[in-house]
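Coming up: subunit A.
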Amino acid sequence: MDHVAGQPGTPVVELVGVAKRFGAVQALRGVDLALFPGEVHALVGENGAGKSTLVKMLAGVHRPDLGEVRIDGAAVSLGGPLEARDRGIAVIHQHPTLFPDLDVAENVFMGRQPRDRFGRVAWRTMYREVDGLLASLGVRIDVRGPVRGLAVADQQLVEIAKALSLNARVLVMDEPTASLSAREVDRLFAIVRRLRERGVALLFVSHRLEEIFALCDRITVFRDGAHVVTAPTSELTPESTIRQMVGRRLEALFPKEPAEIGEVVLRVRGLTRTGVFRDIGFDLRRGEILGLFGLVGAGRTEVARVLFGADRVDAGEVWVDGAAVAIDSPTTALRHGIGYVPEDRHGQGLVLDFPIGANVTLPILPRLGRRGLLDRGRERALAGEYAQRLQVKASGLDQAASALSGGNQQKVVLGKWLATEPKVLILDEPTRGIDVGTKAEVHRIVSRLAARGMAILLISSELPEVLAMSDRVLVMHEGRLTGTFDRGAADQERVMVAATGQAAAGAVAPQPPAPSIGGGVLSGSLPVGDR
Partner candidate 1 sequence: MSAPPAAPVVRRRGVAPGALLRWEALLVVLLLGAVALGAATSPVFLRGSNFSLLASGTMEKAIMALPMTLVVVAAEIDLSVASTLGLASAVVGVGWAAGMPLWLCIVAALLVGALCGAVNGLLVTRLGLPSLVVTLGTLALYRGLASVLLGAEAVSDYPGWFTGFGFGAIPGTGVPWTFVLFAALLAVFLVVLHGSWVGRQLYAIGLSPEAARFSAVRVARLKFWLFVASGTLAALAGVVFTARISSSRADNAVGFELDVVAAVLLGGVSIFGGRGTLVGVVLSLAVIATVRNVLALNNVGAELQNITVGALLILSVLGPNLARRLPRRRLGAPSAPGRSAAPAPGSSAGAGG
Partner candidate 2 sequence: GHGPVAARGLAQGEDCATDAAGGGSPAAASPAAAASPAGGGGENGGTPPNIAFLPKDVENDYFVTAAGGAEEAAAEIGGEFQQVGPATASAAEQVTYVQTLTQQEVDAIVVSANDPDALSPSLQAAMDQGIAVVSYDSDVAAEARMAFVNQANSEAIGRIQVQIMGRLLGCEGEIAILSAASTATNQNAWIEFMRDELERPGYENLELVTVEYGDDDAQVSYDTTVELLTAYPDLRGIISPTSVGIAAAAQALEAEGRGGDVQLTGLGLPNALRAYVESGTIEEFALWNPVDLGYLAYYTAAALVDGTITGALGETFEAGRLGSYTIGESGEVLLGPPFVFNAENIGEFDF
């Protein structure tokens, strides 16, 4: 392998020719990777390229089928997470691995709590240390409170504190920034840089290329479980990296097709869920992509859940096609033609153990057969049609959804909702954790759907995506709408100002400009609010 100039000495950790197979999936096919002290090493690749598998190997969770792990040049067998930790490897996993009912400090120190001289847990010491750690991350989280109920970002920060507390020689981070806000990301990066100066070797997995180019010294690209290239950041550009990742040239990332915007399909006024969001109102029209931007925790998902009937609302009204509706369950939402692609693919989007086909047809099963019986022929045909249309990469409709890569899983979820032929489709972070190639595909699909007249509410934390894809952008901050921008008027800066709540007073109208479609009943300042 090509050692890069400027990397002194031996690597702290080295993976040599490691391979890993899960059933039919060859997750890693003999890859090499070396981490040197004092470097931040990026690992990129499409969904399912094998990044997390490699991370788990370093964490002692998986053992390689072939090849070996070397630490300080000597081959070792990492028998379990404990062993990896003892050898100085700390890992922040892609999905938070916390204990919801234990307090924050215990979460950080679980399995290695400080003890007093009787061997008891030294609670005070523990609280003090964790307080210090979180302070260094610039967050205020009560270390005595349970993790349950913390926002996702805070949970991620607890994860980070946990890894930092190990004072490890190697720090592996699998998409640590996926749910962090820009400020938190900045702070994390500052810490990463400090650790680099101290000689820690860092492996950084992310789909956000701008972060990688801002932070990392070297980049390794995986494709389909194989090593493609390792090079200093200076020798690569985002474009070339993407090309290496997907193995082909990429068309436009945000292919927005022009669409004819029609009448209002979904009208929302004064939507309030106490303590979560307040007074949300907007109109969504045929053929329109309405972006909903905000920092993590702004309450966008909550709004979507309410519109989909997954949560109850305390006040507010919703009209579909001009008729007031009460959406009390996802089934009602489905009946009114509202579909929802949730942000939590694994928990909410898919029945992971179901095959692709059964996932696609799950919402429409009652319509498919006659007298309650299943019509397997129709079911297969329909599932096949959508799998085909969305170009799901799979060995067949029988493949379990769990065996698909993240991007393909997302396509299955999309296919599931397209099969219901919705009027309104709510997409919640449809491209989070999805590689660039698939992302472009998803964008193209969304764009084409809008062009065919579907009304789309696109929730995303990725500003470029929102700006490029949306006809209009709504911005939320701490549970309130703080801005509405037309496609032309929306630029990065103004949207961010709204999203961080700096625009606070009156700079933007909390309600959309009153469109007088559907009789104009709802124009002007509306009698919205609590009732």
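These made the cut because all candidates are chains of the complex that A comes from, given by their letters.
What we mean here is this: a contact is a pair of C-beta atoms (placed from the backbone, for glycine too) under 8 Å apart; a residue touches a chain by one contact, two chains touch by 3 or more; residues count from 1.
Because the structure is predicted, anything quoted here is derived from the model rather than measured.
Any copy counted, the candidate of 1 or 2 that touches subunit A in this complex is 1. Subunit A makes touch with candidate 1 in their complex at residues 61-63, 308, 310-312, 329-331, 333-334, 340, 342, 347-359, 361-363, 365-366, 368-369, 372-374, 376, 379-381, 383-385, 387-388, 391-394, 396-398, 416, 420.
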